[in-house]
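Before anything else, here's the structure in question.
Shown here: the complex without one of its protein chains, the others still in place.
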Amino acid sequence: MKDAVVIGGGPSGLAAASELAKKQYEIKLLERNDELGGLLQQCIHEGFGTILFDESLSGPEFADVFIEKVDDAGVEVELNTYVKSVEKKDDHFEILTVTGEGVQNISARSLVYAIGCRERNRFEIKIGGTRPAGVYTAGTVQRLVNLYGILPGKDPIIVGGGDVGLIVARHLHLEGVDSLMMVYPEEFFSGLPRNAQQCILDFDIPYKPRTTVKRIIGEKKVEAVELVEVDENWAPIEGTEETYGCDSVILSVGLIPYSEKVEELGAVIDPRTGGPEVNEFFETSVDGVFSVGNLVQIFDYVDDAVKMSFVAAEGVDDYLKGAGRKRDEPVRLKPGKNVRSIVPQRIAHESEGKIKIFFRPGLEKENAKVDIRSEGRVLKSFKKRYIRPSTLEELEVSRGVIGGKKEVVVDVR
Amino acid sequence: MSISRKVKKVLDGYPHDISYGLDHGIVILEGHVDSHEEWVDIGLKVGEVEGVEGVVNEITWKGREGVKNKRKARLKKKFEENKDKRSTSKVYDVVIIGGGIIGCSIARELSKFELDAALLEKEPDVSLGQTRANNGMVHPGLAPSKHSLKRELNVKGNALYPKLCDELDVPFKRVGSLILITPKTLKKYRKYLPGGLYTFALKYVLPWLVKRKGKRNGLDGIEVLRGDEVLKEEENVTEEVLSAVKIPSTGIVDPYELTIALYENAEKNGVDFYLNTEVVGFKKQDDSIQRVITDEGYLSTRYVVNAAGLHSDEVAELADAREFTMHPRKGVELLFNKRLEDQVDHCLVELTIPSHPTSKGGGINPTVHGNIIWGPTAEEVKSKEDTSVDKKDIDKIMERYSSILPDLPESEFIRYFAGVRAASFTEDFIIRPAKGASNLLHVAGIQSPGVASAPAIAEYSVERLHEMGLSLVKDDDFDGSRKKIDRAAEMSENELKRRIEEDERWGNIVCTCEMVSEAEIVEALERGAASFDAVKRRTRAGMGECQESYCLLRIAEIVSRELEIPLNKVKKEWDESEFFDGIVRGEGL
Partner (left out) sequence: MSDDVKEVLCVRCPKGCRLKLLLGEEVAVKGHECRLGEEYGKKEATDPERVVPSTVKIMDARWPRLPVRSERAVPLVKVEEVIEELRGLEVEAPVKKGDVIVENVAETSVDMIAERDMEREA
């Protein structure tokens, strides 16, 4: 019987596993790929670790820090492992895995899901037209270029101005596509200014704001797309359609937590984040099942994801020890005015100390005021210099402030 | 009234100069109209005239001529290049044109006899026409009119399914269908049916009429369900449902899986398959075809079957046997996540009278793999290749069907696609010896329920060939059984364990949404899959929720390794659809 099985060997899984192993627990980590590191192995640009290490590392370098920790802490790692099923028993979980070595049953007292997210595809955003070769998600292209050294096409168009799209644009430009174009529905790039500057503006790569792809054209291979301008609500403006010739379409249109597996176990999913609902220790609504990283919500900075894995490790520790008193009724945290989503969704424990609350703003605003409120009373306010929907915000509050309340709401004004 | 007078009467209804000729029941229309819609409309009206066996609609509309001439010029060029180039020394008894479910069914049927048959398919794999994009519903035979060939072959075909799928190891489920009658069913006539009469008609009269039609069409076991009885059978349908007619014989099948199975089994029993081989013309002597000319050279043969689907009119024309014109009719479908598997048990159709203008026959179907399909729409389109889908199509389907299953989360749809039906203007199946070529059998106009009818169409077609003079001697060596590619996802723990011991590739799960192992992908390639999509159709890798966003490169890597081609030369489907183009900084791989 393992104390905990961590599923997913990206940065958040690695961080959770190593923290737990350091506490002398017996930990197993399962990863479906043939190497650890998750998405980071393909994110070869620097910019990781600025919060945690005050140093700007590349994705593989950042991953390596935690791969080493996992090694040193004595976590049992199994690569190329497919988790076929997980079953909840009275006081433990039964995991059935499939690998090249066979089929294996693993028992664990607790579970940490760290399986990350997948990319939204063309069907989910209802891009019409034909279905030829040459339509890829940005993550696939990133892998293709950085791990295999292959380009997706000679003149791609990138749809979406978030960080992933921006980073991929720079790679494609530097690594030799003939021409490149980016379109996105927002007024301005939704990715970090740093990425907008260093990936697009530095190289004068052409881009069109308030524009999206309506149709894909080409029978066997992408030949063109039909672009259309959109209004503030991203609704296409009729009559603004134009054809743009290209041989590939790269979609960077959002990430979706892989929540299916935890949902099957009975965890409640928050439709706002797309991930499981968690408490302040990242425990889902199923006792003993924790979830961390991009599975909970899409983190902009891997540093934040990893820090939260440390918090989750404390929670697992308490759970295994039977320590930490849970409240009879958790405090519910709810997104209020101008807030799209909030994590954690509930505060379940009695203990002391501070908790971190993440929220995604519903608008762009300078000098925003953020209120934590309950039953009409403001419990605490924060000033945020500049917020926008594409950037996840963080608040730190002491438990005392919200303890004893039934429901707490976060508003932005 | 003679046929000719009736046709004239129809044409008099249009403000255009249209001439027509009549030859052995075939009407040939010429002239010019303003729009494609009119072209369709006139063709259909003429097709409805009693006694008309085929409509050749040569009427032009703006834009049609150009396309046609371009195509003709291309075929002519290929014809000239290949007409004297022999592609095989064999002389075939039968050459089948078209590798859809119909061509492949006929091929397998012929392989039961001692004869040499070949099948020619222009695409790189079988089932790439209409056959790959439909609902996979094995209709019971309720919809066609009693005296149609469609009805006869549909009812027969349906009955042949269990045995066929058993032999070929293809999943088939007799899920049954429910024809739902709701307050919307007779909405148009509501005003004529005041108060309680409306409900009475919907609850008692209409189901009875449907049941009677079914009985007349030769269906057994039809039941009428009312109110709660419907919800007991299908708990998620709208509570507004008043009654339903349950037809037990309706089934579901994966149409491309079946077609691939037919292909594999026919090939095993000696039929030669020529893929990537397009028929570009014929060489005839008197009124009999001697050679089938393809873009890869010619084949000599005694009989020819025209099962070219949407292109069967063009093939007919190449053989001087122009007897019908296809009018492409697109159908868009939405596919939902397997997660919703338990939500739908039967094929569901909401009856509306008159039938819904853009979704005739559409409905909600479970698939054999556990997904749910909504659709199809029905839209007349100009191009036979137009399988594009627009947001408005998706919205239309959502709107049309969400009222039937009010709780099905719309956000759970994972993909959309479209197929184009090979509809003829007479709308019935056309299976008969060509009037213009004595050894050519047309098997054309096979639109829905073509899948359901396929096994019977195959038998019927072979009977017609026999009548045309083909001698049929049973082949004692015929082996009708075929094994599917085993699936790790379907194996018991012990079975999978055993497999992995033999071959560790069974334990390498490449597509995690559908749990497809490396071993399955390798086997699909060994069985002849030559592209990424061909692997996908044979194994379901990449067909799950994430739609390849995780496994695309992993599958491509295996294809590259097994077929010994560089990764950037892996094709999605066709030669012209290589996935990736170019190498970082132009360096070598």
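Think of it as A and B in the order they're written, each chain with its own count starting at 1.
Here is the rule we go by: a contact is a pair of C-beta atoms (placed from the backbone, for glycine too) under 8 Å apart; a residue touches a chain by one contact, two chains touch by 3 or more.
Values in this document were obtained by computation on a predicted structure and should not be read as measured data.
J.: So one chain is hidden, and I want to know which residue out of A:46, A:226 or A:371 touches that hidden chain in the complete assembly.
T.: A:46
J.: Which residue, A:197, A:243, A:381 or A:398, contacts the hidden chain when the whole complex is considered?
T.: The single option touching the absent chain is A:197.
J.: Specify the residue from the set A:66, A:148 or A:319 that touches the hidden chain.
T.: Residue touching the absent chain, from the options given: A:148.
J.: Which of B:289, B:349, B:496 or B:584 sits in contact with the chain that's absent?
T.: Spelled out, the listed residue whose C-beta touches the missing chain is B:584.
J.: Determine and list the chain A residues touching the chain excluded from the picture.
T.: 34-35, 41, 44-46, 56, 58-61, 63-64, 145-149, 171, 174-175, 188, 192-194, 196-198, 201-202, 366, 385-388, 391
J.: Please identify, in ascending order, the residues of chain B that touch the omitted chain?
T.: Counting only chain B, the missing chain is touched by 584-589.
Going forward, only the chains that are shown with their structure count from here on.
J.: If you look only at chain B, which of its residues touch chain A in the complex?
T.: 339, 385, 387-391, 393-394, 413-417, 488, 493, 496-497, 500-501, 504-505, 507-509, 512, 515, 545-550, 552-553, 567-568, 571-574, 576-587, 589
J.: If we count contacts the way the header does, which residues on chain A are in touch with chain B in the complex?
T.: 32, 80, 82, 84, 96, 98-103, 118-119, 121, 123-124, 126, 128-134, 136-137, 139-140, 143-145, 148-154, 175-177, 214-215, 219-221, 247-248, 260
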